[in-house]
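All protein chains of the complex are present and in place, except for one that has been dropped.
The block that comes next holds subunit A.
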Amino acid sequence: MLAEYWPVLLFLLVATGIGVALLIAGSLLGPKRPDAEKLSPYECGFEAFEDARMKFDVRYYLIAILFIIFDLEIAFLFPWAVVFTKIGLIALIEMALFLALLVVGFVYIWKKGALEWE
């Protein structure tokens, strides 16, 4: 069974190789004529800012946390969906409960305004 995974690993290496090869080809074939203006960050011709690493909106952070929670729920649903027919009614009821709890949390974050982007 493990033999099925070798092609996947090899494909990952080849895929990485394609990206690296293109970058190397580009840096070998392309010219290299740097100057201060060219290397400054692109700001539509305005004087560039010193550093672009600024504070960003807290809502991005919230989305990231919510994503982890919901993606975990999906990870829990995967094995359930596979063995669902073997377990039968109990699986259906338990998953209905699980989803109900998820929905309670979802309604909470909705009402709290975590999903608002006015």
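Quick note on the criterion: a contact is a pair of C-beta atoms (placed from the backbone, for glycine too) under 8 Å apart; a residue touches a chain by one contact, two chains touch by 3 or more; residues count from 1.
Basically, contacts and distances are computed from a predicted model.
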{"item": "Listed names \"3-isopropylmalate dehydratase large subunit\", \"NADH-quinone oxidoreductase subunit H\", \"Nitrite reductase small subunit NirD\" or \"CbbX protein\", matching UniProt entry of the absent chain", "value": "\"NADH-quinone oxidoreductase subunit H\""}
{"item": "Positions on subunit A contacted by the hidden chain, ascending", "value": "1, 4-8, 10-12, 14-16, 18-20, 22-23, 25-27, 29-34, 36, 38-44, 49, 51-54, 56-57, 59-60, 63-64, 67, 70-71, 74, 77-78, 81-82, 84-85, 88-89, 91-92, 95-96, 99, 102-103, 106, 110, 115-118"}
